[in-house]
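With one protein chain withheld, the remaining protein chains of the complex are depicted in position.
Chains here go by letter, A, B and C, matching the order in which they are written, and residues are numbered from 1 within each.
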Amino acid sequence: MTFPIEAIVFLFLLATALAVTHLRDLFAAAMVFGVFSLLSAGLFTLMDAVDVAFTEAAVGAGISTVLILSTLALTDPREHQQPVRFAPVAVVLLVGAALVYGTLDMPYYGDPTAPIHKHVAPEYIEGAMTDFGIPNIVTNVLASYRGYDTLGETTVVLTATVGVMLLLGGLGGARHRGDAEVVEAAGDEEPTPMDRVQVARVSTTVLAPLIMLFGLYVQFHGDFGPGGGFQAGVIFASALILHGIVFGLSSLKRVVSPRFLEIGLAAGVLIYAGTGVASLFRDGTFLDYAVLDHHSAQHGRHLGILLVEAGVGITVTCAMVLIFFFFAGRRAAKSEEPGDRDRRVA
Amino acid sequence: MTLHLPAIAILLPLLSAPICVAVRHALVTRLLTVAVGWGSLAVSGELLRQALSGAPIHYELGGFAPPLGIEYVIDTTTGYVLVIVSTIAAVVFSFGATTRGAALPAGREHLYYGAMLLCLAGLLGMTITGDAFNVFVFLEISSLSSYALIGLGQDRRAPVAAFSYLIMGTIGGTFFLLGIGFLYQATGTLNMADMAERLASLHRSRTVHVAFGFLTVGLSLKLAVFPLHQWLPNAYARAPAVISAFLSATATKVMYYVLVRMIFTIFGATFVFGKMGMDMALVPLSLGAMFVGSLAAIFQTDLKRLLAYSSVAQIGYMTLGLSFNSVNGLTGGLAHLFNHALMKGGLFLAVACLVYRVGSSRLDDLAGLGKCMPITSAAFVTGGLALIGVPATVGFISKWYLVLAALETGQYLFAGLILLSSLLAVAYVLRVVEVLYFKAPKSPDVREAPVSLLLPTWILIGATVVFGLRTELTAGLARSAAMQLLGAGS
Amino acid sequence: MSTFGLWHYWVVIVLMMIGLYTVIARDNLVKKVMGLNLFQVSVIMFYVSMGKVEGGTAPIIPEQASGPVVYSNPLPHVLMLTAIVVGIATTAMALSLVVRIRETYGTTEEDEIRKLDRAEHE
Partner (left out) sequence: MVLFIEIASWLLLVGGAGFCIVGAIGLLRMPDLYSRTHAATITDTLGAGMVLVGLALQAGPNLTALKLLMVLAFLLYTSPVSGHALVKAAYSHGIKAELDVPIDPQQVQIPERPARDAPTDSARGKEGADDVSD
């Protein structure tokens, strides 16, 4: 029985999860949460889920840690002391016991005769070469067999970004200002120490283009290896966010204005749904790419998957940069109003 | 083109939402939203007609057969719920001042309409899909957009209410995802029909029992069934009145539909009521909801919170109808779906008219408005009577079927409890009537709400009376839907 | 090895419960969001561990396939790409609500917010 490496990774995961729960310094907790996400990405690689690992590392460890940190920059860094409550412990134990009871009739971990490996998965694996000729089966299933799911997923990204723009639009609840003003106000506030740091500037100017190039590589490499629209979008956005952090929001605004990003956000979803509607006009059902090319169904599916992944990439890039704009733009509103201190004591 | 009608039903709101986000013009996006509302009503009506005339419609997406690809399944119940959601959407979207109650930053109206369209797309997508995991995806779309819309309320506590709704909703959604994971592990497929076939032989598997448990708890959280309803009163009370009108009349209804779909299509009534004893759990919770909801509503000082607690009670009626597992019971439950949507939608729109003029929905600010705003107050009273279940209103129809179902199975106690809880409803409706009509008006110069606000309100309130008299559309449809479900289920 | 083959699922369930506990028990709103993330990532781990096949490789077909190659199940991976994106979307929305709450209440502790509400309510 070879020693399961996952055991070690699980050990670290348990340690980091407990650390996140008990650390009262929220910045440290955010960092440990980033470690947790990275470890889970490692675990997914061990479980042969390379696409999920790539996305979890890029989205889970990358973007959610950046978001949590930028929120902590606007809020209090320390959590209040709090006794252990017993009602939640009871609820958690009950739910945990129910789940463990549920696993008793499950096939063992890695058991090849499990029902899920018998029913639908074999057709996906055979179909990859016959219908598509695309080696990465996950991309086939993601974009065409269950392409409607991924359309829903892209719409989830659109919904979240619209929600963030609505909630963080104006600076401070009372003063209503359009998003242009939000970013304007943030751009010309006191220059953060970062922008006078020559080293960071030079390294960013060298690095950002390489990151963008890698993002494009991931976008088109999605058919042959782990990659695809989501990961590419996040990587591309991280290059822009890096530029925004080092050179300040106003220069990022000159590179990609919020208006342009809003249109890009909508354009991605429209490209995706548009590809589906295009197959409607050629009397295939919605999102059926085979009809897109009269000569060969396989070529049609290639084209469909390419367009769909491009749509996803555009939406995710614009979404991540917009969310960064509104969180970072909020820093201008963070100047501690005098009323804040005493209101907390009330 | 009619061959692709199911796809168009979802594409209409799904495509118009990004268009709203891209086009920054408030008026253009407003007109687009209203047009999409009425358009989806027309498409849903046509789909219901097709589903009624023949066998359920199957529409395969992506060109692959069901177990591999995803498919839409539209039977009578699906068409019925699609019509309910798009009717409310059409009327609420054409309400005169949709952005009035929201603390919208300047130049943001186009995103507000985009979020409303995304919520509609999520609800329709959840109703029409025949794939278990796809329900989760569209559940997240409708939930995320409703968190944002609720967080926009002018009340300073709106973000807090939206945050607690987000936490409870996401836990519910993740329980739902866990339930699907257990089902997928046991059956190997995600298509609902395929899953139902394979579950027939798995009634003793503990994985399936736990899967059923987590799916039900997850949906009860989203449906605000009695013990898990804490998020609903704050969410609907703090949100802009128009959003409360839209969500109270559609969101919980679609969650109820998913619960019904899961019980009768995936697991089958024999497994759910026989083996799992679902009715033993659901009946006390429903009765609890009816009494706690109504009692809490009586002591509220804010009109929107009062209506929100009454929603908790009305959801108790629906789940009670479900737990009888009889044609009459299910007919009562499904009919109440449509009736409650009309009543609560109309009442919240009436409150929106009051808030449009007075600026606050606290009861003592609304004193004496009966004289200054006669039409709106009349609308509120009519809606209140329907809530009580006065004959010749829709409320009476669904309570009639519930009592019939209770008497049919010999539970006279339940019939008595249903009537008793209606008396509680009388209490809180009369309390509002007393505030509106028998108190000196605070500010006498309040004018009546403009017609663009009153017309949609009276469309819904009028419907509560019209459908109270001619019941073949609501109760008749609910009955044929119940027969189809139970016929398929047993 | 009767139930020895199930320990992967049990460890993942323990991680889920740590996340759920953090969401329910902690008052700090940002800590709640972290707990929610822990809970969702653990559910993703549960799905992925379902898909693993003994001796299987990543579901990518190599060019020179030497003999029959055993692949892990690709379907859970597709579902989990969706779940990760739903997780990040919920986190972004929750954190923007936390920022709004912080600006109106001056605090991100739930018990203080309730105190301020009650104080303002009387």
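Following the convention adopted for this analysis, a contact is a pair of C-beta atoms (placed from the backbone, for glycine too) under 8 Å apart; a residue touches a chain by one contact, two chains touch by 3 or more.
Quantities reported herein were computed from a predicted structural model and do not represent experimental measurements.
Q: For the chain that does not appear here, which of the shown chains does it touch in the whole complex?
A: Touch partners of the hidden chain, whole complex considered, are A.
Q: Which of A:7, A:104 or A:197 sits in contact with the chain that's absent?
A: Among A:7, A:104 or A:197, only A:197 touches the chain that is not shown.
Q: So that we can see where the missing chain sits, which residues of chain A does it touch?
A: 190, 193-194, 196-197, 199-200, 203, 207
Quick note on the criterion: only the chains that are shown with their structure count from here on.
Q: Sort the chain contact graph into one of these: line, ring, star, complete or other.
A: Its topology is that of a complete graph.
Q: Write down the chain pair with more C-beta contact pairs when A-C is set against B-C.
A: A-C
Q: Could you work out how far the Cα centre of chain A sits from that of chain B, in whole Å?
A: 31
Q: Calculate how many whole Å lie between the centre of chain A and the centre of chain C, each centre taken as the average of the chain's C-alpha atoms.
A: Averaging C-alpha atoms per chain gives centres 13 Å apart.
Q: Just curious, how far off is chain C from chain B if you go by their C-alpha centres, in Å?
A: About 28 Å, centre to centre.
Q: Identify all positions of chain C at which a residue touches two or more other chains, and write them in rising order.
A: 20, 50, 75-76, 79, 82, 86, 89-90, 93, 97-98, 100, 104-105
Q: Chain A: which residues touch two or more other chains?
A: Only 99, 103-104, 106, 114, 116-117, 120, 124, 146, 149, 152-153, 156, 159-160, 163-164, 167, 173 qualify.
Q: Looking at the complex, which residues from chain B come into contact with chain C?
A: Per the stated touch rule, the residues are 133, 136-137, 140, 144, 147-148, 151, 156-157, 159-160, 162-163, 166-167, 170-171, 173-174, 177-178, 181, 184-185, 190.
Q: Residue numbers of chain A touching chain B in their complex, please.
A: 98-99, 101-107, 114-120, 123-124, 127, 144-149, 151-153, 155-156, 158-160, 162-167, 169-170, 173, 176-179, 259, 262-263, 265-267, 269-270, 273, 276-277, 279-280, 283-291
Q: Over in the complex, which chain C residues touch chain B? Could you list them?
A: Listed in rising order, the residues are 20, 23, 29, 32, 36, 39-40, 43, 46-47, 50, 75-76, 79, 82-83, 86, 89-90, 93-94, 97-98, 100-101, 104-105, 113, 117.
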